[in-house]
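One structure is given below, encoded as structure tokens.
The complex appears here without one of its protein chains, the remainder shown in place.
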Amino acid sequence: MRIDKERIQEKNQKELRSHREKFDFLSNVLVKDGCNVHDIIDKLAEFQVAIPSWALGAGGTRFGRFSFQGEPSTLEQKIDDVGILHALTQTAGAISLHIPWDVPQDYEAIKQLAASHGIVFDAVNSNTFQDQKDARESYRFGSLSNREKAVREQAVRHNLEVIDIGNRLGSKSLTVWLADGSNFPGQNNFQNALQNTQDSLKDIYRALPEDWKLFIEYKPYEPNFYSTVIQDWGTSFMLANECGDRAYTLVDLGHHLPNTNIEQIVATLMMKGKLGGFHFNDSKYGDDDITVGSIKPYALFLIFNELVYGMNNNPQNPYPAWMIDASHNIKDPLEDLIQSLEAIQEAYAKALLIDQGQLRTAQMENDVVRCQEILQNAYRTDVRPLLQEARRKGGGALSPIDAYRTLKVRENLINVRGRNSVASGL
Amino acid sequence: MRIDKERIQEKNQKELRSHREKFDFLSNVLVKDGCNVHDIIDKLAEFQVAIPSWALGAGGTRFGRFSFQGEPSTLEQKIDDVGILHALTQTAGAISLHIPWDVPQDYEAIKQLAASHGIVFDAVNSNTFQDQKDARESYRFGSLSNREKAVREQAVRHNLEVIDIGNRLGSKSLTVWLADGSNFPGQNNFQNALQNTQDSLKDIYRALPEDWKLFIEYKPYEPNFYSTVIQDWGTSFMLANECGDRAYTLVDLGHHLPNTNIEQIVATLMMKGKLGGFHFNDSKYGDDDITVGSIKPYALFLIFNELVYGMNNNPQNPYPAWMIDASHNIKDPLEDLIQSLEAIQEAYAKALLIDQGQLRTAQMENDVVRCQEILQNAYRTDVRPLLQEARRKGGGALSPIDAYRTLKVRENLINVRGRNSVASGL
Amino acid sequence: MRIDKERIQEKNQKELRSHREKFDFLSNVLVKDGCNVHDIIDKLAEFQVAIPSWALGAGGTRFGRFSFQGEPSTLEQKIDDVGILHALTQTAGAISLHIPWDVPQDYEAIKQLAASHGIVFDAVNSNTFQDQKDARESYRFGSLSNREKAVREQAVRHNLEVIDIGNRLGSKSLTVWLADGSNFPGQNNFQNALQNTQDSLKDIYRALPEDWKLFIEYKPYEPNFYSTVIQDWGTSFMLANECGDRAYTLVDLGHHLPNTNIEQIVATLMMKGKLGGFHFNDSKYGDDDITVGSIKPYALFLIFNELVYGMNNNPQNPYPAWMIDASHNIKDPLEDLIQSLEAIQEAYAKALLIDQGQLRTAQMENDVVRCQEILQNAYRTDVRPLLQEARRKGGGALSPIDAYRTLKVRENLINVRGRNSVASGL
Partner (left out) sequence: MRIDKERIQEKNQKELRSHREKFDFLSNVLVKDGCNVHDIIDKLAEFQVAIPSWALGAGGTRFGRFSFQGEPSTLEQKIDDVGILHALTQTAGAISLHIPWDVPQDYEAIKQLAASHGIVFDAVNSNTFQDQKDARESYRFGSLSNREKAVREQAVRHNLEVIDIGNRLGSKSLTVWLADGSNFPGQNNFQNALQNTQDSLKDIYRALPEDWKLFIEYKPYEPNFYSTVIQDWGTSFMLANECGDRAYTLVDLGHHLPNTNIEQIVATLMMKGKLGGFHFNDSKYGDDDITVGSIKPYALFLIFNELVYGMNNNPQNPYPAWMIDASHNIKDPLEDLIQSLEAIQEAYAKALLIDQGQLRTAQMENDVVRCQEILQNAYRTDVRPLLQEARRKGGGALSPIDAYRTLKVRENLINVRGRNSVASGL
């Protein structure tokens, strides 16, 4: 199923006059303040965020899962869903697959389908945190860090298969996230577990195609855990350095202890050329994986301030891979993703509004009040007309949630897929 | 299946001499310091902790569940498991049922089975955090707090049924834990949700038999949540006061924000006569539900210090209901529970060693160093011989984990129940 | 020293045209969306925040204090400083005194001075967390909770004196904040300390003039602490209930454990008619007392959403007392306060934009996506023109920080007071 682009244009038509007025007014104000509005809109249009295949169905908790109707149950349907998101938002031009949930049957057909939606294949994700059917070894006591060589080898092998699958689809990077760790003090020898993880990652790194990157994710805890093998950015950074130049740290917003200054971690990693990728979500208490920007939008803005600074000033750092990593337990997953994409673009647009020259001057003069004024001036600006203009120019919807509802997308999906379709994966 | 008590005695026989030596030596030391050792051993023997029926099988995470072999799959088998625990430890003389997972078919038979193990029925637990098969209404958007009257009424009705079931078994209290809350700002009207919760709880309270108590649990968050309707002891305390004299707050160790001073909450509630029950577990990061005493044994000791003080000085507070509320994802559930029971008894024994008179004097003199010395003197004492003596006198095992393994309990359970038995519930 | 209002108007004149354009454009947009803009501007104009006398000088840390030049060293100068803030922002129409730092010599003169600035006397604050010169008893081991009756009586007496001073100035409320607690487990008997606190507060409450209110502040910890006697809102609420109808809880934004859902506490207190006052500040890690809105502006907006809801729907709750409670270690205190006032007004204005009717409908339909859209729609609006219009109408500055700098206020204060003036207090 795909969305009819003309229906989007018809929908836009009704809002166009009001949009023009707001956009023109804002443009004038910004131009007077010295902003290059066209440049900002071009940057917004270029900014594309990968949608992970597992985020298209309802997520669950330990108590169960309230399934959402019309969920995609095949890889083709997942690509269709991302296609819908991209048609509406013009920001979701990539999909991130998870193996073994998304192994293609017919690679060429899948590539053509994705291309027809204007979607590329971003980082592929391996899974060694769940036992697969018919697997010889269990990951109950860890995968890449496991005490048993046979388990580690199986986990490494799985990663190589994932690389192979990704390679055939055009992906250029592998993301490794581990649920390895321990539930109790004494259960693990920390040093051995870390050494095993390092050795396994090196094995994977050695098998990486020359134009690929390896992203190493970190996370301080999982429910019921006492420790994780890669608990923080420092451990990931150390492991990436051990692997080599094409190994990088991946930052997931939810994977931090309370009160962590994440924007400073971003700045440090970019300065050292080691920020490989970014997973967006939001949270109030732990790794809640809720809609981006729904809890701490200002923190997101501060992070984008560092990302924009790094993209402009750190040629040593590659262009990061962007992905939303959220779980949708109570909202329509596609609506939730639209809200997340909007929040990401908003934070990016506001960060682009920061006058870096003035900020630099205020910093050099230790004018702390002025530094804050400059950040808040950008943040307080209502940038929605800029986002809308960037979407409009690409053929997307001025108001994606409205359009999604008006065009009855979910109803159509249910018609095609049925009420009880269930997404594979989480 | 039940454990042969003579086999326990045989096992004890081999350790008896060594135990006697240690116990006699410790007794002498303690008696010289003014302790009434017999009194402590009597109190340890009296102290009984309820085992929740759902803790006897392996727990799971959002990624799945690694099942443990020989799990109990019927209520009878669950009672047998608690019987095994009680035979070994002499501390697990109660079971806490969870409805609808544990609805008896034949009440008399169940009561006789429990009695034959020396086990009573402690608080019964309702479940309005999962949708039941064939239920008319869904708890997706809350139960006792739900906007829809029909949902609230269904949830209240369920609690009344739970009371009825408990009443027929001899239980004297109902524990209400809610997963009600919201995932996003704005989703809930906080005031309405609280008012609905209060009204529903009052409806339940009114239906309580005269000799029953209502326990209201609190919890600040669940994964993916933005708010819970009963986020802290203050809210629970307020609701209990609204309900009436026989409504109480229930404290679960894992249900607190980082760094909360739980022992002070315990003291406050006992002073106000409102501490109804206690759920034991331990955690490092969130509500981890791991083995009691495995992470913060000193905090547990400080809590028991307040409990002992309250039991001695607060006649206005009823004797609290004790229960272990843990999840066993990686250990044999019965071994895990034995470790938890040991940790609870250890903390209790050490708290009993505190010389309350001396502590009072040191406090009145603002001799902070001495206050700490008194607490640490008790805590540093190796009280295991006292625990062993209390168990031994009741016919339990000197070394329960050892006995469990030597007597090949799990192997026998697997023989009887099969490898692939699965516990109902979580 | 006072600010020349005509100079403010001159300054405004240059920005007026640009302001008009922005304000008119925004007004049109909002009116189309069904907003009553005039009503919002009236509410903004009415909203007045008290400035605490101790916030007008530089704050310090345990390592020392970097003093700011031209600080007010007398009560008269402090009132002048608030007068300057009020002239510029039209939002700082009250001062909150701290005794013994601010005991007036000549009450009539002080009242006239304040009146001439359009400033009233808000809640008075007692100080039993520091020993006063020549005091007979020390608060080293607590004040209202102290084991010694003589100490408690001295502390109660001090509060009565503070009430007396406040009464002579026209204040109508007393704020009690305690640094009472313990540094080590065992040091305090929690129950006795709480009982003493309760008794002392009742003594103070009994002496309260009939038209006065008592505000009881809570706080979970201080540096080096193990416990505080009033650790959370639940304890404060309980104490307020014990005292009587005119005793209330006071919420300070920085006085919470990590991740606390403060907006829900606000909603609960207002529903129960017990939210007496509010202290604004912001923080990233602990009780950092930094500029309001500098770290978590969205959380502040969510709190204001509850405040607005409560003010409209909870006649049982009195109009709360608003105060900024921040510490200025690195910024000019007056500039810092201007930024704080702006952030408070911004959050209030955005909360006023929320369409409560639509929100209610979306909530009743469990349309979680729409609920979030409604909140974010209000939050994303750039409300600065509304704030400016409210200030302009009252004679304040369109751009207060700019005006403060252009009019060289600090330079003038230094000329009058000298470089090395030091504020009394913290």
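Just a few scattered comments:
Letters A, B and C mark the chains in the order given here, with residues in each chain numbered from 1 onward.
Everything below uses one rule, namely that a contact is a pair of C-beta atoms (placed from the backbone, for glycine too) under 8 Å apart; a residue touches a chain by one contact, two chains touch by 3 or more.
Since the model is a prediction, treat every value here as computed from it, not as a measurement.
In the entire assembly, the chain absent from the figure touches the shown chains A, B, C. Summary of contacts with the chain left out: across B:27, B:291, B:317 or B:388, the touching residue is B:291.
Contact with the chain not shown here comes from a single listed residue; of C:329, C:366 or C:412, that residue is C:329. Contact with the omitted chain, checked across B:232, B:306 or B:346, is made by B:346.
Only one of the listed residues, B:2, B:157, B:206 or B:380, touches the absent chain: B:380. Only one residue from A:306, A:336 or A:382 touches the chain missing from this view: A:306. Residues 140-141, 147, 183-191, 194-195, 220-221, 226-227, 231-235, 237-238, 257-261, 263-264, 267-268, 270-272, 302, 305-306, 309-310, 313-314, 359-360, 362-364, 366, 368, 371-372, 374-375 of chain A touch the missing chain (whole complex, contact as defined above). Interface with the hidden chain, as seen from chain C, comprises residues 59-64, 66, 129-131, 138, 140-141, 179, 183-185, 187, 220-226, 258, 284-291, 294-295, 327, 329-331, 426. Residue-level contact of chain B with the missing chain is found at 22, 25, 29, 258-259, 261, 284-285, 291, 293-299, 330-332, 335-336, 339, 346, 368-369, 372-373, 376, 379-382, 384, 401.
Definition applied: only the chains that are shown with their structure count from here on.
Seen as a C-alpha superposition, chain B sits on chain C after a turn of 180°, to the nearest 5. Averaging Cα coordinates per chain places chain B and chain C 43 Å apart. Residue positions 141, 183-185, 187, 220-221, 226, 258 of chain B each touch two or more of the other chains.
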